[in-house]
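These notes concern the structure reproduced below.
Yeah, one chain of the complex is gone here, protein chain that is, but the others are all in their spots.
What follows is subunit A.
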Amino acid sequence: MLPLYLLTSAKNQPILVELKNGETLNGELVNCDSWMNLTLNNVVQVSENGTNFLKLPECYVRGNHIKYMRLPEELMDYAKEQTLLNLEQRNRNQKRRTGGNFNNNRRNYNNQGNRNGGHNYRRNNNNNNK
């Protein structure tokens, strides 16, 4: 499983983020993108020495600045379940599109008509000269 996939399935869940400077952010994940940039809600920011606490209604974190993230333990099973469901759904859709057999070549094209690698104009020219 890809780390960013797991992260996207952690949306609306409480997570802990530690930044490179040692600060930690506790909050609910609202959104994330492929750069691991995050938006969090109801954040408690703790300074690197653990003395200063700051409550923020929302915050944005540049992915670059993240050291690690701690996610709810049960999220892994949830995310795995979701991938299986998605896979099943995709298979079902594919079956429906192709009418049950996995052969998309409905009109029986054999797709081997021109085996000249697309260079058929020279042959045509020769024909014109005759």
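Criterion: a residue touches a chain if its C-beta (ideal position, glycine included) is under 8 Å from a C-beta of that chain, and two chains touch if they have at least 3 such contacts; residues count from 1.
As a convention for this text, contacts and distances are computed from a predicted model.
Trainee: For the chain omitted from this view, which of "LSM2-LSM8 complex subunit LSM8", "Small ribosomal subunit protein mS33", "Pantothenate kinase 2" or "BING4 C-terminal domain-containing protein" is its UniProt protein name?
Mentor: Checked against "LSM2-LSM8 complex subunit LSM8", "Small ribosomal subunit protein mS33", "Pantothenate kinase 2" or "BING4 C-terminal domain-containing protein": the hidden chain maps to "LSM2-LSM8 complex subunit LSM8".
Trainee: Kindly state which of the options A:Leu7, A:Leu25 or A:Leu40 is in contact with the chain not pictured.
Mentor: Spelled out, the listed residue whose C-beta touches the missing chain is A:Leu7.
Trainee: Per the definition of touch given earlier, which of A:Val30, A:Val44, A:Cys59 or A:Leu75 contacts the omitted chain?
Mentor: With A:Val30, A:Val44, A:Cys59 or A:Leu75 as choices, the missing chain is touched by A:Leu75.
Trainee: List the residues of subunit A that touch the chain left out of this view.
Mentor: 1-7, 20, 22, 36, 63-64, 66-73, 75-76
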